[in-house]
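Encoded as structure tokens, the structure appears first; notes follow it.
Of the protein chains in this complex, one is absent; all others appear in place.
After this line comes chain A, so read on.
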Amino acid sequence: MSAATDSRVGTPGMPAGVDMVRAARSRVSRRHRLLVGALVVALLGVFLVRVLLGDFTVTIPDFVRILAGEQIPGATFVVMESKLPRAVLGVLVGAAFGLGGSVFQTTLRNALASPDIIGVGMGASAAAVFAIVVLGLQGVAVSGFAIAGAVAVAVLVRTLAGAAGGYRVVVVGVGASAFLVAVVQYLFTRASIYDAQAALVWLTGSLNSASWPAIARTAGCLLVLLPVVALLAGSLRLTELGDDTAAGLGSSPRRTDALLLVAVLLVSVGVAAAGPVAFAAFLAGPIARALNGGRTSLVASALVGSILVVGADHLGAYLVPDVNLPVGVVTGALGAPFLLWLVATGRTSRRSS
């Protein structure tokens, strides 16, 4: 804000240049607005398919009457106690995973540095299983352990990886993840049948336990976390340029760490509600980026996450007759080939040629 800077702002402008800059910027933001609009419509579509179709078809007029509080025998129960909560929780959890994953991938500049690959999701699972099997806890206390576990693993991985950034985080995180799988497997050998049942939910993401209280808890957490993400998200535009450039532009590393912490919390809130839905966090960001012409978009990532989780839950429920696959099995089946493709084509780290 020195006098010299101000005087430069006041020099006679170059109208042609300013117009070109304005036009070029507005083309980018128009494309983004269109994409977000299209994704909202797509999410609405997937949501309605999940709620209305399936073994038990509900018409839209009936659905409106059910929402208005009318009791339609059979239909009201199925919609209000099973289909609608599943879909709503799917939207919330998917958005949390999509956002959290995208923040990680963008900040660490590596598509593989997603929380579900670097052990953050597994940290939540292991802590939850520990709480159930060893401490005999239930309910919200287990969720608290899951969140603490995710944060602990994230801090540990970040510390062990050092300042070098994305690639080391992936390597250390994959190691941490493998170790945590071993911990969980050991805990299972010690578990009673009853505890093992309860703990199993924490291993495969599933919306089976969707309930209105769980939705209220998740929505409450998101209401706190989303404004924080919005406040910090501006610094992502700088951190994705690399540490040195970002620092040169006045971005504080503390903001980056704060953003990563919020992303860990988002993912652990998702895990606490639906278990570690495999690869949901990993897939959403890159898909959203591809749709947005290669540019990062957190809003699009959240929407893609929701579409993925709700859509995969529907597929899991009806793809194989008489078998109700948990959503995590479907996303896992989708994510694994994508992971292989990323590694095979060398698109993991965002380096330009």
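The rule is short, and it goes like this: a residue touches a chain if its C-beta (ideal position, glycine included) is under 8 Å from a C-beta of that chain, and two chains touch if they have at least 3 such contacts; residues count from 1.
One rule holds for everything that comes next: contacts and distances are computed from a predicted model.
**Q** Just go with whichever of "3-isopropylmalate dehydratase large subunit", "ABC transporter ATP-binding protein", "Cell shape-determining protein MreC" or "PQQ-dependent dehydrogenase, methanol/ethanol family" UniProt uses as the name of the absent chain.
**A** The chain we cannot see is recorded in UniProt as "ABC transporter ATP-binding protein".
**Q** Any idea which of A:134, A:249 or A:336 touches the chain not displayed?
**A** The missing chain is touched by A:249.
**Q** Hey, which of A:65, A:217 or A:295 is the one touching the hidden chain?
**A** A:295
**Q** For chain A, which positions touch the chain that isn't shown here?
**A** Contacting residues on chain A, toward the hidden partner: 1-2, 4-5, 8-9, 11, 13-14, 17-18, 20-22, 24-25, 27-28, 106, 109, 231, 234, 237-238, 240-245, 247-252, 289, 292-296, 350-353.
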